[in-house]
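Of the protein chains in this complex, one is absent; all others appear in place.
Right, chain A next:
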Amino acid sequence: MTTLVALMLFFPLAGAVLQAAFSRSLSRAASGTLAALAIAASLAAALAAVWNLGVAPHEITLGQWLAFDGFSANFSILYNRLAGLMTVTVTFVALLIHLYSAIYMREDTSFARYFCYLNLFVFFMLIIALADDLVFLFMGWEGVGFCSFALIGFWHEELPNVDAGRKAFLMTRVGDLGYVAALAIVIAASGSASITGLTAQIDAMPTATATLIGFLFLFAACGKSAQLPLSSWLPDAMAGPTPVSALIHAATMVTAGVYLLMRLEPLLAIAPDVGATAAVIGAATALYGAACAMGQRDVKRILAYSTISQVGYMFLAAGCGDVSGAFFHLQAHAFFKSLLFMVAGIMIQAAHEEHDIFRMGARLRRAMPGLFLLFACGAAALSALPLTSGYFSKGRTLADAIAHPGPAYLLAFILGAVAAFLTAVYVFRLCFVAFFSDPADPARLLSDPELARMERPLWPLAALALGYGFVNPPEFMGLKPWLDVYLAGTVTPLPPNVEHAEFFVEMIDAVLAVSGLLLAWLLYRPARHPVAAPAGALTAGLGLDAFYRTWIAAPYCRLSARLWRGVDEDMLDGAAMGAATGLLTLSRVAARLGSARPSTTLTTLLGAAAALLTWLALRLT
């Protein structure tokens, strides 16, 4: 098992190193093949490892990192069934995205840099999936952040891309402060920084400490997963190449925050406030994302807000303590959202780099019927039309919320249900506008046989988007919930009242999805010749980004300048220079005394002697 896990990590890293080392001599085809092979080998190792995995988790230590004063951090791995499935999901989606990328990047000259970062990203993501030691996990956590930063700014000739990358890194880094603080508190409190160690000592931990640590980790997770209030970096992150958006900003990295909460489930179990907060944040973000997606024209920004919204549902489930439900939605989302992003990539290339859905229209569907079919599969799953994967997985998260007692969870359910309705509306708005409408000012279509080749890796994802729900169907259907059973020994099993709530919720969910579809048809059907609404509050993400710019970034920059010119140069340096000037004046005075007329010198001396004597006299008496 150790070998398999090590190999799983080794292949992507080796791939990245090879790409970097031979970046000049690799041909385009060789570079793409090498990268895809590395991921395929990693996927094979992941599959073999899952195949051999029993219920009991494996604790593997690959080496020691740092050790001091009774504390040590190791390159240690907790390989359980959750981690096993996560690694398979990550490597599987990553492999398809690599295959797609090989064609997508057919005209870009920096392909070696691209594949290097992509492989490196998979390596760091696998560390997140596997790591037991929280310090080791942090390495992956920051590592994916770095790859995301580098890939958002991949087309760096245009400065906005670069700034978007920096913004993403900095905003997630704000969240990471929570991680570092939590890490330091965990180590200071328990002397160990591993998930297993934390779990073993969880009963001895006071609730207050657990709640504090939980909130800090939740803050970190919000940053990574683009949840409120740290969500505004993700829409800008769409400046990167589309496969990157599919892999990093939809399927894997943004779900790392939820995954962290799943791994820390024992901690959340004894800190109920954290769970409730996570659920409410998740549901509120789901609604926020869905509402903002309504106001976008850029296909990638619609999908980005949709990602924010869908990850919110995962937070909701994780906050309710339903790890297998959250993971179910994570997987389903990884499949349908990466599918949708890659479809969007083809749409954009077919329309000559045009992102605006109001300039695509029915011609695109007629020119590329296969593409439309793929899109329809993804859209059906995202909008949770009955029996698709998204239907079951989203229904499960809502059932968690309603089955959980307490007003916070009720609020979360209501927010989530409204968001589910809006989801269907914005998905079919996108669908009808981009594939059915007849725009007045259409973009020119590109006919390139390569575009059709890019569709090929997407069919498995389309099949999964439609059918993956049957891996974990709700109880009332009478089928075996395979995922729940598989994870039963690893995570807390599902409480029975969730199963009872599921029938009710799935019905509501179906009604919401279908009515959303109908509303979208009413509003955006081709006969109405839909035109884009003028940009409003929804387009700007309800002003969250502007708020940060105006109230945090700009004042900080002003403060920086003020401190530098005002405090540092004038006050502090001024004081030092003032002291120097004072000394200089003093020395001038003394020099004048020495060179003055004898009478002045004498008077001064006598005066000083008199003062001294007076002082002595006063002191002695």
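Here is the rule we go by: a residue touches a chain if its C-beta (ideal position, glycine included) is under 8 Å from a C-beta of that chain, and two chains touch if they have at least 3 such contacts; residues count from 1.
Assume contacts and distances are computed from a predicted model.
*Asks:* Which one, "NADH-quinone oxidoreductase subunit M", "NADPH-dependent FMN reductase", "Tryptophan synthase beta chain" or "Cytochrome c biogenesis protein ResB", is the UniProt name for the chain you do not see?
*Replies:* UniProt lists the chain left out of the view as "NADH-quinone oxidoreductase subunit M".
*Asks:* Looking at the whole complex, which of A:Gly153, A:Gly345 or A:Pro457 touches the chain that is not displayed?
*Replies:* Reading the full complex, the residue touching the unseen chain is A:Gly153.
*Asks:* If the hidden chain were put back, which of A:Val17, A:Val174, A:Ala452 or A:Leu538 would touch it?
*Replies:* Considering the complete complex, A:Val174 is the one touching the chain left out.
*Asks:* Which is it among A:Phe10, A:Trp65, A:Phe470 or A:Phe503 that touches the chain not included here?
*Replies:* Spelled out, the listed residue whose C-beta touches the missing chain is A:Trp65.
*Asks:* Return the single residue from A:Ala56, A:Ala440, A:Ala580 or A:Leu612 that touches the missing chain.
*Replies:* Missing-chain contact among the listed residues: A:Ala580.
*Asks:* Considering the entire assembly, which residues of chain A contact the chain that has been omitted?
*Replies:* Within chain A, the residues that touch the unshown chain are 64-69, 71-72, 135, 138-139, 141-143, 146, 149, 153, 156-157, 159, 162-163, 165-166, 169-170, 173-174, 176-177, 180-181, 183-185, 187-188, 556-557, 559-561, 563-564, 568-569, 572-573, 576, 580.
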